[in-house]
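Would you mind keeping the following structure in view while I ask a few things?
Note that one protein chain is taken out, while the other chains of the complex remain in position.
Here the chain labels run A, B and C in written order, and each chain numbers its own residues starting at 1.
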Amino acid sequence: MSNKFIGQSIKRVEDKRFITGKGRYTDDIVLPGMLHAHFVRSPYAHARVVSIDMTEAKAMPGVIAIYTGDDVADINGVPCGWQVNFRNGETMREPKHPMLIPTGSTAKHAGDAVAIVIAETKAIATDAAESVMVEWDELPAVANPAEALKPGAPKVHEQFPDNTAFDWSLGNPIEEVDAAMAAAAHVTTLEFVNQRVVPNAMEPRAYIGAYDEMADKYTLYTSTQNPHLIRLLMCAFVLGIPEHKVRVVGPDVGGGFGSKIYHYTEEALVTWASKQIGQPVKWTSDRSEAFLLDAHGRDHVTKAEMGFDADGNVMGLRIKTVANMGAYLSTFAPAVPTYLHGTLLQGLYVTPKINIDMTCVFTHTVAVDAYRGAGRPEATYLLERLMDLAALEMGMDPAELRFKNFIPKFDGVNEPGYQTQVALQYDSGDYAPVLERGLEMLGYNDFRAAQQEAAKTNKLLGVGFSTYVEACGIAPSAVVGALGARAGLYESAQVRVQPTGKVSVFTGSHSHGQGHETTFVQVVADKLGIPMEDVELVHGDSDTVAFGMGTYGSRSLAVGGSAIMKSIDKVLEKGAKIAAHKLECAEGDLTYDEGKWTVKGTDKSIGFGDVALTAYVPHVYPAGLEPGLDFSSFYDPANFTYPFGCHIAVVEVDKETGKTTLKRMIAVDDVGNVINPMIVDGQIHGGLAQGIGQAMFEGTIYDENAQLTNGTYMDYCMPRADDLPLFETDRRTTPCPHNPLGVKGAGEAGAIGSTPAVVNAVIDALWSGGHQVKDILMPMTPERVWRAMNN
Amino acid sequence: MQVNLTVNGKVRQADLEDRTLLVDFLRDNLRLTGTHVGCDTSSCGSCTVHVDGVAVKSCTLLAAQADGCTVTTIEGLAQFNANGTIGQLHPLQEGFKECHGLQCGFCTPGMIMTAADLLSRQRNPSEHDIREALEGNICRCTGYHNIVKAIQWAADHTPAPLLADHHVWTNEPTTEPAAV
Amino acid sequence: MELTGSHTLDAPVSTIWTMLMDTDTLARVVPGVTRLEKTAENEYLAIAEIKLGPVSGAFTGTLSLSDIRENEGYTLHVKQNSKIGNADATVSIALKPLSDAQTEISFDGNARLSGLLARTGQRVISGVATTLTKQFFANVENELAADPTTHS
Partner (left out) sequence: MLADGGKALSGGHSLIPTMKLRLNAPDVLVDVGRLPELKGISVDGSELVIGAGVTHGAIAASDLVKKHLPMFATGASQIGDPSVRNRGTIGGSIAHADPSADWPAMIIAADATIVMQGPSGTRKVKAEQFFTGLFSTALHENELITQIRVPLHDGAKMTYQKFSQPASRYAIVGCAVVKSADGKLRVAFSGVSEAPFRDKKAEEQLSSGQPAEAAAGMSILSDHYASEEYRKHLANVYLNRALAAVA
């Protein structure tokens, strides 16, 4: 294996098409005879469909078909892919999520669809959808998860009167945790909301369903993070059609951040409708619909308590959280507040006793599911807010408090992985160096002096820390299966060596901004010792790629990359047999380097291309060996991977207005080995911006009727270029001990660590000005910060 | 209604519904799909193109309003060879690649067109100038860090003549009487 | 959308009451409503034309009166549907005689918005509420001024 490309900031191969306007996103695709769909949606969060009058709409020129819930009664609802049962063993409550709400049934969140209108143009479909007259009987609705649990709250599903989907706990017995807390010298208590945010990938979801009658085959073009999973769910659970009769293509996809993992009703409906009509049907969400329908993230209401002994050692952690599921259970929803959240609540601290109590509830809102980090940002937010607040309350230094409590270094090879109180065994970790480096970059001592000076002025300065550990590279199938996943979480890869020695790699991972066409090729080219130009990456098409579980949870390289490594090993193993035959030596006498097999101690060698050609023109060939050089592999990891890091925010708070300015954002991340530093830095930057966004700008606002009242880019604030500073990033490297590349994953780290750092910084600024506040609701709008200083 | 405009150097004509937005004309009629639609409130800037040399949001302009105008989209920014292949990328296109100024690529055409407008007015913008100029363009992937770097790179690598090509600022005709 | 306000009118309570119970007058004073057609006792079909800056559209719906207490007040319920969303307002209107010639009219209620109106209108909603309130009182004043016989 050479090291020409791995570790280098190779410029991205895929960029050329994007910078010249030649990217091909789903909405860019036009098929012959293609029709356009628009949905009739509930204006109410909770309302019964009394009647639907389509007379006027059906008569409009250009309208091809209108389907309602009665037409699609035979189609199953979109399924949930993860089952988490109640503590007492009762089965998770899983309401049907119907394709369209039929007459007599109730819409359960604003935007729930009652009809799909299909017309010759998008404009006609939109006009006709407006002319479909639905008579509604509006019913009371609830959006807040804590309110939904109260007696008398409006019911989301009649059959589940307490609005509870399931409850769940993890950790040590509560009695032991209670005892630890009772014995603590200091208990820091924080009641807070981890607010609901909207993923807002810049490309709105888009789907085209196309049915080929001659081949009896469906094609779905979809803006998805995982084409094969969509095919599996849509075929097996929704439409009941055989998988080999469905091709799912995920072309260029304009960002996902979790929201494009899930199988949505519109995907199945355009696919189904294309067969009914015999013409392709396209639907492209507008931004307004995206706010109503794309799965949201976070939405926890929490009470957390952390106990310390007199020296500042953590004694125990007690957590009670209500998590919002929305109206239906989305694909991975039940896993997010449980196995992706509860299991991370030890963080990177030695904590003897932990108990987590989760209640997951239905509300009249769109589903909540994984959004960048999925559960781990919520866990980090909880822990890191507690750590900084505890330091302020105990008069300790927040960095010192962390150093004191860090789990000692372990590499997972010479030292075993670290077993937490909450089920996970971390693979490798070395936590102090990231914080040490962060403090060095900050210039901690100078900062505290500057802060004291600033406290005399109208602009307060504050610093906030966050040290996190996360679990990604999901995951061992057996483990997730035991935890309720209804799918495996491995990855597949095929390495097809062409007769000329050029290589096509087929991966089940799916790139929607992550740069797989570059990083995966770097790995393959180095492993084979051939130029990057000789390697092509193919992804996103279920007809060409054998199988795949897609891209989320920072798993592409750790799982998908490992599957590629396995296939390359098989290629080289067979190649060695061919080379040995050609060079008339034993396989054991060969070394492989720089793209050729060499007989040890000689200058006799044969190149990769010659071996490939021999495999396809097997005239002089080992007896009994199959021709060809093409291998598939599936890789199922032995464990999650556990990246960690330290994020530090410096803010300035205007005392008069409460406006916060983020002055510095420092991130020192340890994501294991790095294939392309430029791309890893880019992933960290983007994650930071989203994490900062949650702290300072973003958050849904529902009114008392569960209407989303900030569902446009005019009202829902996301960070813009002039809201952010240049980020200061650095890395430490602790390789993953259990995958062949030693990689851990970098896609979510930025969003996991940054949010509490920013909030902690504002709290720190306020304390420096004499305002000893414990919490400010996110997003920390100027008014909220002003009120925190003036109440 | 009939519209005539010059898009990326070619004269284009079409008979359109009055309410057709410029972005829909570009995407649907001309199949120039590099110009994207990311929102419905003129907020995100994914649809930014140049009309008569200045950046505009093509989702907030009727095609009819651009009648008679010269439109440049992302597809027309590079220098092309006689056979229509891309000859030389625009320095901003190079800069975005060089500095990893894009991830999913969806906001990228709008970012580049907005940045081209900035560089046509300001030869050496500061980081602050660049961030201010991007206030109408939303990126969800990059945190803007490398977009800022990419534009700085382009400013440093822009040969003067190329810049002049894009220097079309609509200065209003202004008249001031001679000293009274 | 909170709808509250109060205003002092130079007319006796019985005059105001008569006005507020008159269908034609009601159609003129309720902001936005252009026409009322009686469908049942104290129930009306209401046609509304709204033109408020960027928003213009036709609404149709119902207007009903309940909890009617002579010379004291009633509850006005206006429900309007349109392509851009629905509005559902319940407002209790109260009259209080300040003297034989002066009456305080006050109201307190809430309008619930759905659809696009709820999603996009938030920025100007308090301005809309203030505007509707001012319009309502101005309309009542105009009615009083237009008909001198109402001044006793």
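Keep in mind that, in the parts below, contacts are C-beta pairs under 8 Å (C-beta built on N, C-alpha and C of every residue); 3 or more make two chains touch, one makes a residue touch a chain.
Here the structure is a predicted model, which is why all the values come from computation and not from measurement.
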Which displayed chains make contact with the chain that has been left out? A, B, C
If the hidden chain were put back, which of C:55, C:94 or C:144 would touch it? C:55
In the complete assembly, which of A:380, A:466, A:676 or A:709 touches the absent chain? A:709
Write the list of chain B residues that the hidden chain touches. 18-19, 21, 40-43, 45, 48, 54-57, 59-62, 64-65, 114, 117-118, 133, 135-137, 169-177
Can you list where chain A touches the absent chain? 130, 288, 656-657, 659, 697, 701, 709-710, 713-718, 720, 723, 781-783, 786-787
Can you list where chain C touches the absent chain? 52-57, 83-84, 116, 120, 122-128, 130-131, 134
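Note that only the chains that are shown with their structure count from here on.
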Round to the nearest whole Å and give the separation of the Cα centres of chain A and chain B. 32
Between chain A and chain C, what's the gap in Å when you average each chain's C-alpha atoms? 49
Contacts with 2+ other chains: residues of chain C: 120
Which chain A residues reach two or more other chains? 288, 712, 714
Contact residues on chain A for chain C in the complex? 43-44, 110, 130, 138, 288, 291-292, 701, 703-705, 707-712, 714-715
Please output the residues of chain C touching chain A within their complex, sorted ascending. 83, 85-86, 88, 112-116, 118-120, 122-123
What residues on chain B touch chain A, complex-wise? 17, 19, 27, 31-41, 43-44, 46, 73-75, 77-78, 86, 89, 93, 96-98, 100, 102-109, 112, 127-128, 130-132, 134-135, 137-148
